[in-house]
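So that we are looking at the same thing, I have put the structure below in structure tokens.
The complex appears here minus one protein chain, its other protein chains still in place.
Let's turn to chain A:
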Amino acid sequence: MNQADLSKLVSALRIAVKPKPRRFSCPEGPAGRLEKLRATVTALVKYERIELNHPRAEEAQGYAERLISDAIRNGDCHKHTMEMADYWLNEKQLVHKLFKVLAPRYQNYNSSFTRLVLGPKTYPGYYVGTAILELKGNPFPALQPETHNYHYWLHNVLLEEAKKEFRSARQDRNAGTTESVTAES
């Protein structure tokens, strides 16, 4: 049983965080893992929607969410947050983008800041498949169509009323025929 580390205050992430991190094979070993993820996170912040392999996408999602949540919680005058932003974003103009564009955009979000959508698994190829990692609120058209069917849309309201009318009319008809039958008998 260990005590929680108290030195940093972190915001809760709104993505599913797995208990153990994934390892990535690289020539530099464990040091190279963060280098790879750095490149991914930089690309995500730069392009706002990237297509890559699923395992790297999941790991990078966690780091991107942490970076953005720290930027929102602490702001750019916080020394540690600025150090992290400086490390994780290879291009320095993206540090400005993080604090000036992304932090205000996600200020009042109650959901996660990124979205991970599974992509095609082309055969032959990498078995685990691809994924598309994007920042929410990006200017591109949506990846997945909205499949909601709200009851308050006009055509749904009209259909509901039509159904009710049909049912009540059918009930009246049935009542009429049964009465006539009972009257005859």
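Rule of thumb we're sticking to: contacts are C-beta pairs under 8 Å (C-beta built on N, C-alpha and C of every residue); 3 or more make two chains touch, one makes a residue touch a chain; residues count from 1.
In the analysis below, contacts and distances are computed from a predicted model.
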item: Chain not present in the shown complex, as UniProt names it (candidates "V-type proton ATPase subunit F", "Large ribosomal subunit protein bL19m", "EF-hand domain-containing protein" or "Guanine nucleotide-binding protein subunit beta-2"); value: "Large ribosomal subunit protein bL19m"
item: On chain A, residues whose C-beta touches the chain left out of the figure; value: 1-13, 17-19, 21, 30-31, 34, 59, 62-63, 66-67, 70, 73-75, 78-80, 83-84, 87-88, 108, 110
